[in-house]
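Before we start, here is the structure in question, set down as structure tokens.
Just one protein chain is left out here, and the rest sit where they should.
Let's turn to chain A:
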Amino acid sequence: MNGLLNFIRRLGAMAVEGVWRIGFAARFFMLLLRHSGQSLTRIHLTVREIYFSGVLSLLIIVVSGLFVGMVLGLQGYETLQRYGSGDALGVLVSLSLTRELGPVVAGLLFASRAGLAVTAEIGLMKTTEQLDAMDMMAVNPIARVVAPRFWGGVISMPLLAALFSAMGVFGGWLIGVVFIGVDDGAFWSQMQAAVDFRFDIMNGVIKSFVFGATVALIAVFEGYDCTPTAEGLSRAITRTVVTSALAILALDFVLTSLMFRGQS
């Protein structure tokens, strides 16, 4: 009986804690937007963060994009040629990359490559009381530390997703046209006939933009909110990756059902 009561008590505490954190995250986001002016006027702060979250993620994005495209090329061709439409390989590869895989996989990689690093950095700053020290010196830590990292992520993510999709199409072309021998002209012309710039590519860019903002917000928030101990920091890092992945997949479902429902 007592155990059950304790269980219910813990459940309630967890729910209250969750709502509390969401409320705090919303207030934190507002504060972040209000103090974003400085990260735009002192642009070198943001440029530095674009370097850390964008440039350093280039390699993993390029390599994984290439491999995802190559796998799509192989698997897609296997299935398509059974129905005698191997020429449509370009359509399959490009549509799945620009609409879904590009933004989602790039977002997941971005969360685990760049988001995690941001959480660890801000969390360690908090643990070693650097953020409090800044506050003492009348330097706003949100404007100086948090906002540039957020905007760096927001700017990097769409570019990385576009690069991922482009590399994926190249990988699909490499497997389909160079190795398997699908006709080069049919590959590109069917692709161009089926992929619409506004409908497919721009929607993919919007998706990657939303994912970038989500991952960046989760990363800076978890870092800022972490319990200032070694264990708290490790928990915050884990939470960043898990929450980002779940948020990306859930948001992707919502965005897809808004963008692509009942059309073509």
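Some points to look at:
We take it that contacts are C-beta pairs under 8 Å (C-beta built on N, C-alpha and C of every residue); 3 or more make two chains touch, one makes a residue touch a chain; residues count from 1.
Note that in this section contacts and distances are computed from a predicted model.
A chain of the complex is left out here; the name its UniProt entry carries, from "ANTAR domain-containing protein", "Outer membrane lipid asymmetry maintenance protein MlaD", "Urea ABC transporter" or "Extracellular solute-binding protein", is "Outer membrane lipid asymmetry maintenance protein MlaD". Although one chain is not drawn, the whole complex shows that of A:Ser64, A:Thr98, A:Thr127 or A:Thr214 it is A:Thr98 that touches it.
Checked against the full complex, the one of A:Leu89, A:Leu163, A:Val182 or A:Ala247 touching the unshown chain is A:Leu163. Contact with the omitted chain, checked across A:Asn6, A:Thr79, A:Thr128 or A:Gln192, is made by A:Gln192. Across the interface with the omitted chain, chain A contributes residues 44, 47-48, 50-51, 54-55, 58, 83, 94, 98, 156, 158-160, 162-163, 165-167, 169, 188, 191-193, 195-197, 200-201, 205, 264.
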